[in-house]
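Have a look at the structure that comes next, please.
With one protein chain withheld, the remaining protein chains of the complex are depicted in position.
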Amino acid sequence: MSAWLIAANKHRATRILDAEVISPTVKTFTFKDKLCAKAKPGQFLMLWIPGVDEIPLSIYDVNREKGLISVAVKRVGEATKALHDMKTGDWIGVRGPFGNGFTFKGGKALLVGGGVGIAPLTFLAKELAVQKISRTVVVVGAKTGKELIFLDKLKRLCGEKNVLAATEDGSYGVKGLASTLTESVMTKEKFDAVYTCGPEPMTRVVLDCAERFGVYAEASLERIMRCAIGICGSCTIGGYRVCRDGPIFNINQLKSVKNEFGVWKRDFNGRRIPI
Amino acid sequence: MSAWLIAANKHRATRILDAEVISPTVKTFTFKDKLCAKAKPGQFLMLWIPGVDEIPLSIYDVNREKGLISVAVKRVGEATKALHDMKTGDWIGVRGPFGNGFTFKGGKALLVGGGVGIAPLTFLAKELAVQKISRTVVVVGAKTGKELIFLDKLKRLCGEKNVLAATEDGSYGVKGLASTLTESVMTKEKFDAVYTCGPEPMTRVVLDCAERFGVYAEASLERIMRCAIGICGSCTIGGYRVCRDGPIFNINQLKSVKNEFGVWKRDFNGRRIPI
Amino acid sequence: MNSERLKVELAGLSLVSPTMLASGILGYSAETLKNVAENGAGAVVTKSVGLKPRSGYANPTVVHVACGLINAVGLPNPGIDEFTRDIKEAKAVLKVPLVASVYGFSAEEYMVVAEKAVEAGADAIELNVSCPHVKETGAEIGQNPNVLAEVVRKVKGAVDKPVFVKLSPNVADISEIAEAAVKAGADAITAINTVKAMAIDIETTRPILSNKRGGLSGPAIKPIAVRCVYDIYERVRVPIIGCGGVTSWQDAVEFMLAGASAVQIGTAVALKGPSIFRSVVRGIDAYLRKKGFRSVKEIVGLAHRS
Partner (left out) sequence: MNSERLKVELAGLSLVSPTMLASGILGYSAETLKNVAENGAGAVVTKSVGLKPRSGYANPTVVHVACGLINAVGLPNPGIDEFTRDIKEAKAVLKVPLVASVYGFSAEEYMVVAEKAVEAGADAIELNVSCPHVKETGAEIGQNPNVLAEVVRKVKGAVDKPVFVKLSPNVADISEIAEAAVKAGADAITAINTVKAMAIDIETTRPILSNKRGGLSGPAIKPIAVRCVYDIYERVRVPIIGCGGVTSWQDAVEFMLAGASAVQIGTAVALKGPSIFRSVVRGIDAYLRKKGFRSVKEIVGLAHRS
């Protein structure tokens, strides 16, 4: 029986200690949780908004000593709106950390984040900085300059000139898609690993690009999460469970599911919908 | 939940590795059980005779390295008869060890065993021998010489002249009761602790005697055992649960239950019956 | 621990804390009951007693499984005539209410035993209509609303003390049964007794309990018991006493939020000894203080309001 224990999966109630507005649509929330504070970059947690929903969120930052953890949340629907409306002192529920996290490779790393997808990559950049990796370049993309987040933090972590931005409306950085900018960065310089998180069409292009350049790459995927422990089956891509075998997949794994990756996913009722 | 674990209480099936005839009514049985092999003298186990019964038995010997354990069983009724009929290779069930065990005091120890009650005291003598206690004297009693058990072993452990016997028919040792012999031993020599196990009238006399001589004493008690983990209530004496707070009680504890000790106990249905 | 916050009135009984010793746990003798009460229990329930003495089943009567115990003790008890002595002795030393648990093989028997228990001094009666392992009493009665109602009516007609009815989870709809008991006059509902279960030894290929089937208790059944309390709370207006797997103060609070006015503790006594009551009572008190509740009554059923 003692075998029966996924300690991380136990529900813990905790209070919001800090909530900060990051952009018109993104807020960060900080709270105490010992288990999640041990997470690796790329892992996620399930956050319960009492009476509303429970949603997967990547871990954006941790303070290991104090047992604190932060998530960056984009307001897109009911649950994220309800969370945005919550204040310091309000109770939430947490379980996790779940999933595998990014794999550290030596040498030079390229991080490509789209929208709030930059959150787990910011955590990754922080850890890479500690690991004294030779060089980390970050490409961030958003529709418009106001939605570019964590730029200052990333510049502090990776060096001012290593953070490149692309906006669709050209209001900040290069005009265009993050994936296009990525391609030009990779053309100029050889990296040892590419890490990406963001809208799946973007990550798919980044992965294709990495493949063409023969560079190791990992992408963080999103699928419907319910159990987060690998049994309900709502998050599968091919034979993989995103919650358990992912959410980080490497280039070879993604090649094996190329008919699904960036193409279709399952909806809440299990129907296939195009991405 | 991890709190929910009385590891020792889990049922383990094991095979009888050895069965030996000790006297016309007593046999020893040896089997493997890691947990019980860690027991202290005075602790007991619950032995399941499949399809028949489960009975409490004191631990008579252990081999800590090999994880072996032996019990000495007197044939008195259905369960003990069925057990006596079992052979090497037969399956039994074990849980335990349970209870508290004897308390080691320094100096000189007097052990008083009646009938098969000598079993846990033999285990105690063995441990005392290792502890290089200054002197251990053993008084054993039985109806008749043939029923005196473990004499050779006790002599080896405590020295030939330190093992004294009393039989009711005088066929071996002094004629009379072990309790009477104990009294005369205690008159001649001052001990630091007295340990006794056997029929309750005997242990009661021994305890009274120890009290008169102002010597620390402990007795092992028997009550109906069902759960062995302190909840069913069938083994109580006063406010104590024999399975959990005992089976070893010291002289002060026994004084606090003097209206019950040696006087009455509860039957299988909880009725009070005289001892 | 003697806090105003913790006091509850339960169907006319005054409890110093919302915790009780469950039936069948150490419930024979005055001294053990006293010991439990001194550790903070608000009331104690005796072992279930019937009209005639019963030896119960042969051992093994208790088997340890993943998250609990399965027991088929078989209601050993000395019979009510002998047991009145234990009730009197207990009353003489106890400062908290004594609840006599009663079983019978007919409504008549339940009534006679309850009467004698009350005469001997019991402050309340708990009808065990839910023992999963003794035929023709217990669950057979607790699974049938009509039979149950008859038992409750008879007992209520005979005694002037509060009557609790302890229900079995081994039914399709426990709240229906609870309603039948309340309509027949039950002053409180205790939920739940053990869940029918068994364990088989794979080496000997035999069921381990001599009775083969038994009742599961302990942490394994807590989520089932909480759900039962929650269901019953939606249906009846008498106090509910939660029981099943309470091992910590958090468990006790969970039951109360679900609708229990008090909790009973059984199996966990094996783990932590009678001092479990002390830690549960202290924990509840600290929770109330932290959350700003002035009385434990304020949290009863709170989970229904959210």
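Letters A, B and C mark the chains as written, and numbering starts fresh at 1 in each.
Keep this in mind: contacts are C-beta pairs under 8 Å (C-beta built on N, C-alpha and C of every residue); 3 or more make two chains touch, one makes a residue touch a chain.
Everything numeric in this text was worked out from a predicted model, so none of it was measured.
Screening A:G214, A:G239 or A:P274 for touch with the missing chain picks out A:G239. When you scan C:V113, C:I221 or C:V281 for touch with the missing chain, the hit is C:I221. Residue in contact with the omitted chain (choice from A:V21, A:V76, A:I231 or A:I275): A:I231.
For chain C, the residues in touch with the chain missing from this view are 65-68, 70, 143, 170-172, 195-200, 202, 204-207, 212-213, 216, 219-224, 226-227, 230, 245, 250, 253-254, 257-258, 287, 299, 302-303, 305-306. Annotation for chain A: contacts to the undisplayed chain at residues 1, 3-4, 6, 9-11, 13, 46, 48, 50-55, 91, 93, 95, 225-234, 236, 238-241, 244, 266-272.
What we mean here is this: only the chains that are shown with their structure count from here on.
Distance from per-chain Cα centroids to the pooled protein Cα centroid is smallest for C.
Comparing mean CA positions across the assembly, the chain most remote from chain C is A. Top-ranked chain pair, ordered by C-beta pairs in contact, is B-C.
Averaging Cα coordinates per chain places chain A and chain B 65 Å apart.
The mean-CA centres of chain A and chain C are about 50 angstrom from one another, to the nearest whole unit. Taking each chain's centre as the average of its CA atoms, chain B and chain C sit 36 Å apart. Among all residues of chain C, those that touch two or more other chains are 67. Those residues of chain B in touch with two or more other chains are numbered 1.
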